[in-house]
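This is the structure, below, for whatever I ask next.
Excluded from the complex is one protein chain; the other protein chains are retained at their positions.
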Amino acid sequence: MTKTVVVIGAGLAGIQVTQQLTDLGVTVHLIEKESIIGGLATHLGRVFPTGDCALCLDACEELFDGHHRRCQYRSLLTSKKNLKLYTQTEIKSITEADGKISVSIKSHPRYVLLDRCVVCLECINVCDVEIPDEYAIRGGTRKAIYRPISQGVPLAPLIDMDHCTQCGKCVEVCGVDAIDLEDKAKTRTIKADALILATGVEEKIPLNLAGYAYSESDDIITQRELARLIDPAGDTNGQVITSSGDDAAKVTMVLCAGSRDLEATEYCSQACCTYSLKHANMLRDKEIDVTICYMDLRVQKASNHYLDLARKKGVKFLRGKPDKVIVRDGKPTAIVEDTQTQQRMEIESDLVVLASPLSPLASQSEVLADFLGEYGFASRVIKEGRVYACGTATGPEDIPTSIAEANAIALRVYADLEGGR
Amino acid sequence: MAIRRSTSDLTFRNWVLEQPEGETLLRCYQCGRCTSACPVAAIDNSFNPRLFLQKILLADESLAEEQLVWTCLTCEQCEVRCPEHVKIPHLLILAKVRGLVGGNIPQAALDRARGILTGGRIIMVNESMLKTRNKMGLPDLGQPPVDQIASVLKEIGLAKKLEKLESVYGGEGNE
Partner (left out) sequence: MSKVKTYTYFPGCMIPFRLPHFELAARAVLKKFDIELEANPGHACCPEPTTFTGVDFEAWVTLAARNVAVSETTGLETLSLCSGCFHTLAVANHMVQEDENLKSRINERLKTVGLKVTGNLIVKNILHVLHGDVGLERIKKEITHPLKGLKFAPHYGCHLVRPLEATHMDDAEQPKWMDDIIEVTGAEVADFEDKMSCCGAPIMPSDADKAFTLTADRIEKIRASGADAIIVVCPTCYTQLETQQKKATAKFDPEYSIPVLYLGELLAISMGMKDMVISNARRYHRVKIGPLLEKIGGAA
């Protein structure tokens, strides 16, 4: 009999484990709380180790160095018969009985019917509402009917009912009757043989980090926010500008901003050194002066070329952890000891970028609490033959590692389910 | 990084590690946040808490003879910000204790210690102070039990240590 698996989280790891299992003939229900799949990767623009578009690092066939390379929106994710994708969906409960696991879910309405919409986007054009765009850093806006990012899957727009005025213009303009303002939430219970957490991480917003005045200035940003500035599809069209709209000429990066700190996040977030280097290199290509303040650099083997490149491109390295990033005369200023020259420095910049820790999303859900261990991360095999986890749900890691782990867990789950137990 | 030749064997470092809370030294990974947090370092580049910790780690006892260690405020701003909660002001206190043998101590500190040993207080209480208390209706506090102080400190030998130091200072200067 065909086995059924529920995967929670359609980030890169969740997509990968789903693709692998469905290829092996397993039926997978893939649950995503956002309106599009891709998770954190949808924010990141280009990712390592190859500098590809993040959204292209999933999909199915051609295997290359531990990860697949095919565009998500050209993949089979939304068309495979044995794969059911639920977006805008939350987990209400998880129970176990008679050798099965029951997952109750609630899907919130999109108000745009996926089986009718042809993605002409006329509806977005006629919408009069304009509100801040969650993906924008420098004041970009979106409509009440919108697509979070243009490559997001499913490609159809959705309506943000908190801001919709119910004017009916979109309903009128839609030529295929795809908009249903009366659309309702749906609940259902899935009975499955196994459950996989691929709930991922988010970048912590460093609001209350002692010493760093993140909340006082829009020129003190995180690496995710810098990625949005660099992304040609972002609201600045890839221009790295300050909050006053000027081109940034000098950028200082602070690594371990709240990581490896007993007062903040104790663990190392693994990926930030490398993506900081990646961003530093991209800024150097724009001839922006970059200084990286670090304690030590922890770059994965497969990404070491980013470090070599950064040195070649003239990224400045300063070994020392700043105690403060303050705003002085309107400019962010890092106060740090250069431990190699023993000089106390006050570095004034146009932008200061904090490498804020990656923290587990699963710990925000009460339903998942029982599956989690230290710091809110899960172990790969939570319960033999029943509950598993992969990707950054098991701990912070970079994308190649996350994808490799998803592959390994797919095989493990398949073997456990089909192994005659 | 220039590593100066250490001036001693591991005695100094080992002694620090044996003291209460001394082992927090080993958590230091020299990130330098203490130095950028320190209000004294902000006005004097030669005062560098990270470097002090490095010296103790490297068993460089010359630190104990530096007068600079006495300009630590003990405000604990470094410790509050230290990602590893290293007891930095406490470690500097231990360095001060080590340096005492070589006479590295401000006169006022010596005077206060003497005051505690002989009178149980760091200040001299005079008649007018007692009169004021009386006038204000505040209760009499009596005399501190100096004999008890002497008794519990006997094994530590502080009195002898002070005598020796005072002879070095030769009574010059006073608070």
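Chains here go by letter, A and B, matching the order in which they are written, and residues are numbered from 1 within each.
Note that in this section a contact is a pair of C-beta atoms (placed from the backbone, for glycine too) under 8 Å apart; a residue touches a chain by one contact, two chains touch by 3 or more.
Everything quoted here is computed from the prediction, not taken from an experiment.
The chain that is not displayed touches the following shown chains in the complete assembly: B.
Across B:Leu10, B:Leu26 or B:Ile43, the residue that sits in touch with the chain not pictured is B:Ile43. Interface with the hidden chain, as seen from chain B, comprises residues 19-21, 39-40, 43-44, 67, 69-77, 79-80, 87, 93-94, 96-97, 100, 105-110, 112-113, 115-116, 120-123, 125, 129, 132-133, 136-139, 141-146, 148-149, 151-156, 158, 161-162, 175.
The rule is simple: only the chains that are shown with their structure count from here on.
Look at where the CA atoms of chain A average out and do the same for chain B: the two points lie 50 Å apart. Taken in their complex, chain B has these residues touching chain A: 1, 29-37, 41-42, 45, 48, 50-51, 80-81, 83-85. Looking at the complex, you find that chain A touches chain B at residues 210-211, 256, 260-264, 295-296, 319-324, 335-340, 342-344.
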